[in-house]
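Every protein chain of the complex appears in place save one, which is left out.
For chain A:
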Amino acid sequence: MIVVTITKIKLTTPISDEDVRKLRIGQKVLLNGVIYTGRDAAHKKLVELLNNGQELPLDLHGQIIYYVGPSPAKPEQVIGSAGPTTSGRMDLYAPRLIALGLKGMVGKGKRSPEVIKAMKQHKAVYFAAVGGAAALISKCIKQCEVVAYPELGPEAIHRLEVENMPVIVVNDTLGGDLYAEGTKIYATS
């Protein structure tokens, strides 16, 4: 079932299983609080640490990772343009982090069956931000600092403080997939 609503749900991190369970595909959400950035290079490093039995440089419990590699900030900016990158590149690593307690991911594009299964099993959701709306999204980011892997440049893990960042639920804890369902509604021959 796709929920089409005009009203938007406000969600503040850290988020609980209960928060996540209520979300349904198609719902519009405004994210608030702290979220973390990460792309494939950072994910690879995190999973390597886990494989070696080492501790992660951040606590992912109840947290959200935003798949983004921002452009450099101008002197007067908190962050440069910061729209979502293609999530599929993180699919290989995401189930490990979801099993650790990661509750949400923000990106764009399809997730693998393994990630969708992990979300259902461990109660996590996947949100889409509008790909290409990078200058607009950057206005919702009020603070930004690097917390791990500064050597990765735009791919470093940043801690962001966001205010009413607009996202849409694409995969929920029931296994729903808005990409598949939405396309079905509007396809014609």
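Methods note: a residue touches a chain if its C-beta (ideal position, glycine included) is under 8 Å from a C-beta of that chain, and two chains touch if they have at least 3 such contacts; residues count from 1.
Definition applied: contacts and distances are computed from a predicted model.
**Student:** From the list "Fumarate hydratase subunit alpha", "Protein FixC", "Nucleoside ABC transporter ATP-binding protein" or "NAD(P)/FAD-dependent oxidoreductase", give the UniProt name belonging to the chain omitted from this structure.
**Tutor:** Of "Fumarate hydratase subunit alpha", "Protein FixC", "Nucleoside ABC transporter ATP-binding protein" or "NAD(P)/FAD-dependent oxidoreductase", the absent chain's UniProt record names it "Fumarate hydratase subunit alpha".
**Student:** Consider the whole complex, including the chain that is not shown, and state which of A:L23, A:A42 or A:A128 touches that chain.
**Tutor:** A:A128
**Student:** Taking the entire complex into account, which one of A:R96, A:K110 or A:R159 touches the absent chain?
**Tutor:** Result: among the candidates, A:K110 touches the missing chain.
**Student:** Check each of A:P70, A:P95 or A:G176 against the chain that is not shown and name the one that touches it.
**Tutor:** Missing-chain contact among the listed residues: A:P70.
**Student:** Write the list of chain A residues that the hidden chain touches.
**Tutor:** 2, 4, 6, 26, 28, 68-74, 77, 80-83, 85-86, 88, 108-110, 128, 130-136, 138-139, 153-154, 166, 168, 170, 178-179, 181-189
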